[in-house]
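For this view, one protein chain was removed and the others were kept in their places.
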Amino acid sequence: MRLELADSHYGKSRIRLLKVARFEDRHVLHDWTVDVSMQGDFAAAFEAGDNRNVLPTDTMKNTVYALAHGHADESMEPFATRLGRHFLHEHPQISALSVTVTGPAWEPIEAKGTAHPHAFRRRSGELRVAEVGGTRKRTTVAAGIAGLAVTKTAGSHFEGFVQDRFTTLAEERDRVLATEINARWTYRDQEVDYDRSWEQVRQALLERFADHESASLQHTLRELADAALAACDTIADIHITLPNRHCLFVDLTSFGLTNDGEIFMPTDAPFGVIEARVARPDRAP
Amino acid sequence: MRLELADSHYGKSRIRLLKVARFEDRHVLHDWTVDVSMQGDFAAAFEAGDNRNVLPTDTMKNTVYALAHGHADESMEPFATRLGRHFLHEHPQISALSVTVTGPAWEPIEAKGTAHPHAFRRRSGELRVAEVGGTRKRTTVAAGIAGLAVTKTAGSHFEGFVQDRFTTLAEERDRVLATEINARWTYRDQEVDYDRSWEQVRQALLERFADHESASLQHTLRELADAALAACDTIADIHITLPNRHCLFVDLTSFGLTNDGEIFMPTDAPFGVIEARVARPDRAP
Amino acid sequence: MRLELADSHYGKSRIRLLKVARFEDRHVLHDWTVDVSMQGDFAAAFEAGDNRNVLPTDTMKNTVYALAHGHADESMEPFATRLGRHFLHEHPQISALSVTVTGPAWEPIEAKGTAHPHAFRRRSGELRVAEVGGTRKRTTVAAGIAGLAVTKTAGSHFEGFVQDRFTTLAEERDRVLATEINARWTYRDQEVDYDRSWEQVRQALLERFADHESASLQHTLRELADAALAACDTIADIHITLPNRHCLFVDLTSFGLTNDGEIFMPTDAPFGVIEARVARPDRAP
Partner (left out) sequence: MRLELADSHYGKSRIRLLKVARFEDRHVLHDWTVDVSMQGDFAAAFEAGDNRNVLPTDTMKNTVYALAHGHADESMEPFATRLGRHFLHEHPQISALSVTVTGPAWEPIEAKGTAHPHAFRRRSGELRVAEVGGTRKRTTVAAGIAGLAVTKTAGSHFEGFVQDRFTTLAEERDRVLATEINARWTYRDQEVDYDRSWEQVRQALLERFADHESASLQHTLRELADAALAACDTIADIHITLPNRHCLFVDLTSFGLTNDGEIFMPTDAPFGVIEARVARPDRAP
């Protein structure tokens, strides 16, 4: 029996890279985790243990550090693009690859009202993400945000849903809505100010989350996507995943107390998940 | 501008379910985490906040508990299949869904040489997985294993790989190979003894890992896949992911000591990852 | 043989509490995790399975929700104090207890330059902590901060240390210093503006971390402690734990490149840990 190999790829994950750009008046800090994954003519390695085409993942790691050299203040997207092109250029057996860069933002510590030139604190829990895919013909650049935790204590309801014999959920006219925004968007082309676009999308997501009246997390997802696409015309589509971090209303009536939307119990499990992609018409699937 | 919605789905994740089957002479314990995800006619919810077609994820959770009732000793795959069929049957707006069940094995505590009838300990760190996908026309059943940690201290080398200017890795003639086997296989049909097949695949993976001479983790992956497909003819293909949990050789020469393959430093990051699918010819992509 | 029971305590951990204070013009959000632990006359429960003195941990949880009612905008420290006093007052078998409250800060989303009244984002990764200990005679109030991630890219060296035959570390004249400040301080009495004191200590820790020239993480710890005690005279002592999140210098010379303090590899393990308490003289041990 002849078995067939499919969908094979390999690479290095969690390459940790800290870059310090040492400008005259201040330093800039980039704290990244890089993942590299490759496809190509690697069948002999799988099938016969023949490593002649195999670029070791250790070399991928070394290449990340070597190519970061001299580019300490470069943003995620151009770095990932350069890295991907390097591998494709140097190693003809690679047919396609992806490079993902992820990291938290660090901002200068404020001391006596001014930004310190070389001391930083991590800004928040969320992560910025860049994801570059490359083949010999084409490069695609995507960016994203992971784990942007948001909660609204008004402006959210959930009513009029399907009822069946297993329904116990009451209609909710005013609930607490807690989620973590996870988004990934693709750029129309590569003539983009990536840092500015990322901040535009992030701010649009936050503002629309705050402002809109939510009829469901599905509804919120669509509103967030529309806001991002409206705010930033360099992006072609956006994929959003929203976990529903349920904050359960705590019934205090057996203690003679009335809970007027004051006391909730956040839960980790189970949680709802809503996921969708919204695209400009020319980029619909 | 009219934006288009694509790839939308939603559901409930991490529904925790513990089932106790109370037989006369002994109990059996199933400790599962269930994820449900649905696609269908939900555009109005996303686009207009119209929930008339929305089955709340809270109801999905309730349904898991209700349908588990009376089936305490059922295996993962038939439960996931029944659950999926229930949703498709009851709710015409659903076009496709997936149900994933994950859990550790619990085995009876051995006391004085015999298996205790109602006290259990968790067998090991690895998880069994079942994944059922359903549409109105077709049901597919997959199973898997996650996090089966294995290490071999001989029978592994890595040589003859590509060298470039960023290569620093030395050829390794006898290395420690540590990984966690993650595998997912699909069944040819649904007339299967799922428990027996799962044990067959697991044992085949373990034995081949132990026995073969590894020329790379790619090579090991292919060997594992071949062993699984040979051992269990009810499966059509197998997808395997192997992280390379690098155990770095510790150079002790500066302390006047020779490390004869005795002392290593395991690392968490970075790590290599190898991933591929191997299929019988009739199931190749 | 008569065995003796010692150091027994029990309680409920990870009670999740979300409080919404609904003011006219804005809401305030408190997102807490509460741990309660008790000591007292519980020997009969341990030794004879006699539960007559046992307050169930489930009741502890209920009490957290009931006592939070009507106090949505209360700070951590007075809530923990009230909760502790309630248990001691109601249940004479309790001789001592501790209540710990932990949580991230949430701040209003900024939309079009103004703070939104009821939409929030999590401010950062660090956690505020309050810890109240109570007996029938005495209440002690401590507060803290956990996981305040900071890095400085200049102003840190490590030289002149002990050398022995296992030393390989080179003297470092200019290194990257990365840590997470974990601090816990006790208040002199309970007439304290806890929110203001907490912000004072946090700001003092950040500023001193930025400003001082570090000769070691031990040295930094002492500087941080001194700064906190100088900035906030309501606190009696401070205990600080600093993990050393080593950022390894990446040697690029074999690639023909010179790393001028630009490229580092952060690591998770192993890590150094420095821990000490600094007290005003009247509170020394």
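Observations on the structure shown:
Each chain gets a letter, A, B and C, in the order it is written, and its residues are counted from 1.
Keep in mind that, in the parts below, contacts are C-beta pairs under 8 Å (C-beta built on N, C-alpha and C of every residue); 3 or more make two chains touch, one makes a residue touch a chain.
Nothing here was measured: the structure is a model prediction, and the numbers come from that model.
Touching the missing chain, out of C:53, C:95 or C:200, is residue C:53. Summary of contacts with the chain left out: across C:74, C:107 or C:226, the touching residue is C:226. Listed here are the subunit B residues that touch the chain not shown: 16-22, 27, 29, 31, 62, 65-66, 68-70, 72, 104, 106, 109-112, 116-125, 148-155, 176, 178, 206-207, 209-211, 247, 250, 252, 255, 257, 259-267.
In the full complex, the hidden chain is touched by subunit C at residues 1-16, 33, 37, 42, 45-59, 61-63, 66, 90-91, 158-162, 164, 166-169, 214-219, 221-222, 225-226, 229, 239, 243-244, 268-281, 284-285.
Touching the omitted chain from subunit A are residues 165-166, 168, 254-255, 267-269.
As a working rule, only the chains that are shown with their structure count from here on.
The pairing of subunit A with subunit B is characterised as same-residue: of all residue numbers used at this interface, over half are used by both copies. Each chain gets a centre from the mean of its Cα atoms; for subunit B and subunit C, those two points are 37 Å apart. Mean C-alpha positions place subunit A and subunit C at a centre distance of 29 Å. Look at where the CA atoms of subunit A average out and do the same for subunit B: the two points lie 24 Å apart. Chain contacts: subunit A has residues 16, 62, 66 touching two or more partner chains.
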